[in-house]
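Note that one protein chain is taken out, while the other chains of the complex remain in position.
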Amino acid sequence: MTKNINNMQRKKLDPAVLISALIIAAVYVAVFVLEQIMPPTSMLFTVLKKAAVYALVAVSMNLLNGFTGLFSLGQAGFMLIGAYAYGIFTIPVAQRAAVYQYYNGGLVQFSLPVIPALVLAGLAAAAFAFLIGLPVLRLKSDYLAIATLGFAEIVRSIFQWDKLGMLTNGSNMLRLFPTFNDFNIKNAEGEVVVYLSTLMPFVIAGVCIALIVMLLHSSYGRSFMAIRDDEISAEAMGINLAKHKQLAFCISSFFAGVGGAMLAMYSNSVQAKSFTSAMTYEILLIVVIGGIGSVTGSCISSFLFVACSEWWLRFLDQKQMIGNFEVPLLRNGFRLVVFSVIIMVVVLFFRQGIMGTKELPDLFRKKLPKKTGKEGEAK
Amino acid sequence: MIANERVLELENMTMQFGGVVAVDSFSMHVDSGEIVALIGPNGAGKTTAFNVITGVYQPTNGNVKLRGKIIAQGHPTGKMRKLYAGSHIGEYGKLVTNTPDKITEMGVARTFQNIRLFKNMTVLENVLVAHHMRLKSGLLSNVLHLNMQEERRIRRESMDLLDMLGLGGMANELASSLPYGKQRYLEIARALATEPRLLLLDEPAAGMNPQETDELSDFIRDIKDKFKLTIFLIEHHMNLVMDISDRIYVLDFGKLIAEGTPQQIQDNPAVIAAYLGVDDE
Amino acid sequence: MFKTILPYLLSGISVGGQYALIAIGYTMVYGILRLINFAHGDVFMVAGILMVYISASGLPLYVSIPLVLIITAGIGFLIERVAYKPLRSAPRMSVMISAIGVSYTLQNLVLYITGGLNQFYPTIPFISKSITIFGATTKMVTVVTPVLTLILMIGLVLLINYTKIGMAMRAVSKDFETSSLMGIKINNVISATFVIGSFLAGVGSLLYFTNYTTVIQTSGAMPGLKAFVAAVFGGIGSIPGAVVGAFIIGICESVIKGLDIILFKLGLSKQMMGLATFSDAFTFALLIVILIVKPTGLFGEKTTDKV
Partner (left out) sequence: MKKFVAILLAVLMLIPTFALGENVVKIGVFEPASGDSGAGGKQEMLGMQYANAICPTVEIGGETYKVELVYADNGSSADKAPSAAQQLVSAGVSVVLGSYGSGVSIAASPIFAQAGIPAIGVTCTNPQVTAGNTHYFRICFLDPFQGTVLANYAFKELGATTAYCLAELGNDYDVGLVHYFKEAFTALGGMVIDETFPNGTSDFTSYLTNASMMEAGVFFCPVSIAYATQIVNQAAAMNVNYAILGSDTLDSNKVVEAATGTNLNICVSTFYQEGGNPEFDSGFKAWMNADAEALTNNGGNDMIAAVSVMGYDAYFTALEALKNAGSTDPKAVNEALWNTTYEGVSGAIAFENVNGDAIRDTAYIKSVDTANNAWNFVAVQGV
């Protein structure tokens, strides 16, 4: 990745980057084409949509944990804020009475279009991140982790508080806001002409991830990595630690917020209850499996993770018969056991994950910069 | 450059950790264009002094002045206030403190005794990081890569610097893959890239053989002239110290025991005693 | 006033004592490995599940209780050997991720074994009885818990201060490398720490689940987190600190749940504010405050009791 910048500088165009760009373009085309020809009820699209959302959230977590060396476990909290911000401001006015049935239609009586609402979701999460970052970012590694984890729990309680029901609908879910399906283009009869419900999450997540990659390749990205590698030394290079940590934290939270809003679109409803620390752990495991410090790795592992947990390994949860032979062990919950074992194996024996710190273009280069065996150490 | 400007000055600087007094009422100064060395046995408080100067520690008592301006001031608290009552400078409660990045911005750069490079970044990136604080473009233009001109400029400057230090061919290697001696040079390159006027070198010759040490002497003089630097260094290699220093301060158990020209120091009985007594080099 | 608050204090002390037994495990492990053992809360939960299954097999209590404690201690030992020991030289983040992985694995295993259904904890006759103190009726375990916790704490402090293994623990927590150079068998010390920590979590689970009678795979997560907060609150590495922290957190939590009512009863508020909603959140708010104001916790500076 680092070599990539230098080469761009000197030779204008690096073939490896070109190949990578083509691969990414091909994925997008494939998604578009598949969506037009396959039945929309296929499990494939559910997986693709969720994976696109998780990819964005995982990359945003990687920005913090992998590239800036700040071990934060507050991701679910920021997703929750984003999801609520999106839900609160996009429910059509006509539907508000139904959603806020116990709160007289709620406080907000207008609704925003999808894209501005997504940006707002990010901004809301970033604003919370700014506030919480002021005190907690001074903490080191595991203390930061536990403080952000605690923060996520606090946020969850606050959003469910009955007294804020006019805004958050209390314990009840927000729903009836625009979802991915509303991206489909329909004709006058209401039939879908062009399916975009899978492509759009890809586009939104893609734009966000591209922005993160560009950030990482800028001077700010280098400063983040410097902080990760050696805080004291980075400070001696004139990098304002507080400011840059805060910046990374807010940017990461911004994208987590957008990701949360997209998760709301994916799941058709928002409920604070589901944004638990278990969700953060899941995302963290995605980052680890993909490789801490690799954007490509996070994307690939999101797809694998979601596909395995929602689709490919589902059969492990049900009794399977081969002829008259009942396969032993298979019953509800076995999938998760298999999953945990895979994760432990990765954590213990393949600490580099799928990609280590390599990125897509690195795969097409003959000579790679020698990397040390260590991943980004959280100090 | 104004002749004899007082670039750095410590006034009664004391640094205490709990009950341990690491540096005890140390006063010294470095004038512009000088090469000044700080020597003393291990544990004498030399690196602590560097850390106070660069803002890593807040001094317990005393002042740190940069070009006449106080950049750090110690305010003993509690019991210590009584202890330092006689030597305290300045008003209680008027805290002067600067984070290390601010001090770097003021033109003080340093290297570290135990090399602290950004291990997972390339040689070039290590130097580029040092340019970050002086960037004119903001976050947005950086993210959207609208500042290509500036980016190109700092890349060019960084490459020039690396070429000058003989690291140009390794620009795209990972910093951690460099041989030890080269890593020391890269640390200096990185420090130079912050555009300092005062350079603090913490044992630059540690781990070098006599030949490399000689080369380093020349190199230090070289960069001093080329970048119009003032240099303050900690070193154990007496040959190097005696060779390049204009003046020398000697610390022992946190206390200043001698100062003067290399010749004066070499003849000073207190220094000899300190070194003979505890020297382990 | 006293009558109003007493029932909340009683339940707070009881919960606090149970948190304390878990918190000791956190604080000991952190003292030595500088690792937040995220799986510790799940070890506690597994101890509960073991008790359910072992007593369902018909063994009498005087066999099943020791058996549960021994197996739990063994699980602690195994977790350390399998998931943490191979990562001894790895960055701290890797070890913490491994801990999260272990937690995930234990929860999923229990989910699989129990089918995701709540398991009902067997009744331990002596401590399940109802008793009345100052007019408040509660289970015997409420009274037994703090007493047992204090006895175990004192025992542990003696162990750490006056035995060879205790001395080794103190040495390792002070300086990992030097102690290994001094010939201390680091791995044995670490194993001993995990065994003791898990054993105490096992005892905690006996008391906790006697009070709150169902066990499910997520039962350990919240008590685990709260016990960790208690350990930080008391000053991580300090055993008495963890115990005091746990009692404070237990009592606070219990009082928060009744705060609306207490305020109302005492005439301090006219209206219900739904403050009980924040019984969990409060613990974490307390954590963030303590980390910012006094990161070393209440007893953090006293290094003599560190392990």
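In this document, chain identifiers A, B and C correspond to the written order of the chains, with residue numbering beginning at 1 in each.
Note that in this section a residue touches a chain if its C-beta (ideal position, glycine included) is under 8 Å from a C-beta of that chain, and two chains touch if they have at least 3 such contacts.
This is a predicted model, so every value here is computed, not measured.
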{"item": "Contacts of the hidden chain among displayed chains", "value": "A, C"}
{"item": "Candidates C:P7, C:P86 or C:P295 - the one touching the absent chain", "value": "C:P7"}
{"item": "Where the missing chain touches chain A, by residue", "value": "40-43, 46, 50, 95, 98, 101-102, 156-157, 160, 162, 170-173, 175, 179, 181, 263, 266-269, 271-274, 276, 279, 310, 314, 317-318, 322-323, 332-333"}
{"item": "Residues belonging to chain C that touch the chain removed from view", "value": "4, 7-8, 11, 15, 111, 115-118, 120, 128, 130, 136-139, 208, 211-214, 216, 218-219, 221-222, 253-255, 257-258, 260-262, 264-265, 272, 274, 276-277, 279-281"}
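Definition applied: only the chains that are shown with their structure count from here on.
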{"item": "Pairwise touch network: line, ring, star, complete, or other", "value": "line"}
{"item": "Most widely separated chain from chain B, with each centre as the mean of CA atoms", "value": "C"}
{"item": "Centre distance in Å when chain A and chain C are each reduced to the mean of their C-alpha atoms", "value": "32"}
{"item": "Inter-centroid spacing, chain C versus chain B (mean Cα positions, whole Å)", "value": "48"}
{"item": "Numbers and ranges of chain C residues touching at least 2 other chains", "value": "none"}
{"item": "Contacts with 2+ other chains: residues of chain A", "value": "374, 376"}
{"item": "Contacting residues of chain C [partner chain A, same complex]", "value": "34-36, 82-83, 86-87, 90-94, 96-98, 100-105, 108-109, 111-113, 115-116, 221, 225, 228-229, 232, 273-274, 277-278, 280-281, 283-285, 287-288, 291-292, 295"}
{"item": "Touching residues (chain side chain A, partner chain C) in the complex", "value": "65, 71, 135-136, 138-139, 141-143, 145-147, 149-151, 153-154, 156-158, 160-163, 277, 281, 284-285, 288, 292, 331-334, 336-337, 339-341, 343-344, 347-348, 351, 374-378"}
{"item": "Interfacial residue positions of chain B with respect to chain A in the complex", "value": "54, 56, 99-102, 104-105, 109-110, 112, 116-122, 124-125, 128-135, 139, 142-145, 151-152, 154-155, 171-174, 176-177, 190-191, 194"}
